[in-house]
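The other protein chains are all here in position, but one chain of the complex has been omitted.
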Amino acid sequence: MDLVPNLFGSTIGRKLIMAVTGLLLILFVIGHLVGNLQVFEDPDKINGYAHFLQSLGPTLWAVRIALLVVVGLHIWAATVLALESRHARGDEPYAVRRWLRATFASRYMRWTGYVVLAFIVYHLAQFTLGYAQPDSFKTNLAHYTMRSDYHVLGITVVRAGTEVLDVRTMVIRGFSNPLVSVFYIIAVGLLSLHLLHGAESLFQTLGLKDDRWAAGLRLVVTLGCAAYFLGNLSIPGSVLAGILR
Amino acid sequence: MAKLESKVPPGPLADKWQSYKASMRLVNPANKRKYEVIVVGAGLAGSSASATLSELGYKVSNFVFHDSPRRAHSIAAQGGINAAKNYQNDGDSVHRLFYDTLKGGDYRARESNVHRLAEVSANIIDQCAAQGVPFAREYGGLLANRSFGGAQVSRTFYARGQTGQQLLLGAYSALSRAVAGGGVTLHTQMEMLDLVVVDGHAKGIIARNLVTGEVTRHTADAVVLATGGYGNVFNLSTYARGSNATAIWRAYKRGACFANPCFTQIHPTCIPVSGDYQSKLTLMSESLRNDGRIWVPKRKEDRLKPPGSIPEEDRDYYLERMYPSFGNLSPRDISSRAAKRVCDEGRGVGETGLGVYLDFGEAIGRLGEAGVRERYGNLFDIYHEITNENAYKVPMRIFPAVHYTMGGLWVDYDLMSNVPGLFVLGEANFSDHGANRLGASALMQGLADGYFVVPYTIGNYLATQKPGSRPSVDRPEFLQAKQSVDAGTARLFGINGKQPVSHFHKRLGHLMWQYCGMARTREGLEKGLKEIPALRAEFWENVKVPGSADSLNQSLEQAARVGDFLELGELMCRDALARDESCGCHFREEHQYPDGECKRDDEHFAHAAAWEYAGEGKEPVRNVENLNYESVKMSVRNYK
Partner (left out) sequence: MSTKTFSVTIRVWRQSAAGRPGRFVDYPVAGVSPDMSFLEMLDVVNDGLTLKGEEPIAFAHDCREGICGTCSLTIDGKPHGPHEGVATCQTYMRSYKEGDLIVVEPFRARAFPVQKDLVTDRSAFDKIQQAGGFITARTGSAPDANSVPIAKGVADLAMDAAQCIGCGACVAACKNSSAMLFVAAKVSHLGLLPQGQPERDRRVLSMVRTMDSLGFGGCTNQYECSAACPKLISHDFIARLNRDYAKAVFRTAFEPVAAGGGGEG
């Protein structure tokens, strides 16, 4: 009946959209990280994985478009809400402004969001589109020959001997530039901070939070965000430290 | 002389209301929407009346000086609401609630009204539960009760210590629904400053918009006043600062009789005064007396000692001693006077000597601190905020304070004043509590009047008025009334004296407390009758009202209210002097039994005194409505 106006036209509806898209994006970034951590294993792993994703063709594009829509909705809802909130505050600011209990992460969601957005754009330019560092982009590197089969769920998806793009080398060369690495580390740091509030907050928005386990939720989210940050830190960190080469 | 026809219907007491309802004139549904009713006030009585009248089809305009109807002072009632449900199976009944209320009022209320109140009390609980009032419940899901002063059954329904709040929010939600449905037009921040009487009937009001200062005329087929009590005449009271007598006082000056103005309830359990700057006395709910024990030291010398150091045998649990069967749950007037007596003996505690202990030591021993916290936690918190003392460790100090006014505009059985078309509900009328109100009965009366009485009885009046016959606001009566309001305002600004309004309010409060407070004497009242007019004259010469009339001006609002209090205070003293007996809260020292109890004079004073305004500077006329008790025998109140 009024499903669309109730969801898109109300503050709570837009918050629900933020929460659901946020949840999808959290699942994505976790999956993305887990996939990327294969860089620490045999080169067959990460390169086979990348090749497998590329080979999905239309499915990959469907997922990419869906992700773009999700990101778009997340940003749209955030923007509309932020503009409304600013309007709601009125023209006369408080002379004295005090925070009572808002967490550090929650106070800077907009700013961490901006940085994360900039980072996504750069990240895509660097590793997907090849605009940022064209000489180390995967298509400009020598192909890599798979030494063993690559499996997903026990099914062989990339056979040994297949010529694939050398994603691993691209990543390592990309992160060899300390500027790129530092930007990357700062960005994932802020993304983790963004998630620190977002992951907890989405439970509230979806109406699942309760005071009885709020502290537990906060602990789990905090540990999860720390783990996420360390996981992401490990790749450029290892490259810079010379562990990954 | 005003004609006081109580219009009590004939027949046996228990059948009066039922048979009256069946024989009342009705307004047909198509005609109801042609009638406009102005309701002033949005407390329990005003909100419930507005909502219910609009449900019936009348067009209602509700005026309230607050910024929202939800702010009315009914919201502050803590303890509970009585109802003859007998859910506790302890032998309660309509008759018992009726009898307790009548006896509690020391036989100075109208029997038929009190009986009706008891009858509809059960409907109130049903109505409120249906509205979603979160009453306290037992584990089985059924409603819980507690006991209150002046009753030996457990019939008080409650919602933590915020019963008034929850009942008011229930009535406010009904009102909000009516506003949304277009049946009620809400006028917030509008203060009634005069009643308009056309051809002897109340047909409108003059109101001031408190934000813009605009004074406007409003016409109606009937006017309902539900504007609460006038205890702020004492300045220090448990009332909200904004509570005032202006609406009923101006109605009085337009011809409505003011009945029993001197009947003022002094609540025994309030936090004592701490300083001259004080604006407010805070009540500690009477429910505390269920578990707290009241005492003072037996010896004067002990009064400043830490209470914990005074051994059990040196403590005087005076209520338990003097009134063994009701003990700490003795009615309010009796408990207050007992506190005054022990303080007069020099045994009062605290620096001022005006305080007694309310001790939870025994209750904490019995229930544990957690048990006491569960029952009264919020009250202990309030006490701590105000006094910075922890009542779990040190006994509370309490002292009586002005809490409620039983007097008010005189009304007949229909709740209509002697000015036809002017209905008065709740604390603003005089009808149900006699000379003393029992705890948890104010909420009951406000809601009874608004939900279940006036919606019927107003039809009885409106049926005599031609639909659409309400006068135009351009009638000379409206113009004259507005002019008189404007002149009053101009007069206040014109004085430009040297003292703020609060100065006069404080002084009036002192005079009232001294001469017309817990104990009254002929001599004191006569003094009051000299000093109050003198203070009033000084007010009109020396008050300073800053600012202008065409904007939000709290000084102006307060000045007008205090101006009225200065007149009402005099009438209260006059009434207290004329009532040459003691009854309920009205304690004339000349009339007491050797043990200090009230000595009523039923031969000469079994009546309501309804004062009639006779004009500026003239002595008002004392009319009398005799109180006839058909079903109960007037006896000496005994709580021993």
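Going in written order, the chains are labelled A and B, and every chain counts its residues from 1.
Operating definition for what follows: contacts are C-beta pairs under 8 Å (C-beta built on N, C-alpha and C of every residue); 3 or more make two chains touch, one makes a residue touch a chain.
All values reported here derive from a predicted model rather than from experimental measurement.
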Just name the one of B:R315, B:K544, B:K599 or B:R622 that touches the chain not displayed here. B:K544
Checked against the full complex, the residue among B:L4, B:A118, B:A159 or B:L627 that touches the missing chain is B:A159
Touching the absent chain when the full complex is considered, from B:S555, B:Q592 or B:S631: B:S555
Using the document's definition of touch, tell me which of A:N6, A:T128 or A:T145 contacts the absent chain. A:N6
In the whole complex, what residues of chain B lie against the chain that is missing from view? 48, 51-52, 55, 66-73, 75-76, 85, 87, 123, 125-132, 134-143, 159-160, 162, 165-166, 169, 172-174, 176-177, 179-180, 186, 188, 211, 238, 240-242, 274-275, 277-280, 282-283, 350-351, 381-382, 385-386, 388, 451-452, 455, 498-500, 502-503, 544, 546-547, 551-555
Please give every residue of chain A in contact with the chain that is not shown. 1-3, 6-7, 9-16, 81, 84-103, 106-107, 109, 197, 200-201, 203-211
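We adopt the following convention: only the chains that are shown with their structure count from here on.
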Any idea how many Å lie between the Cα centroids of chain A and chain B? 65
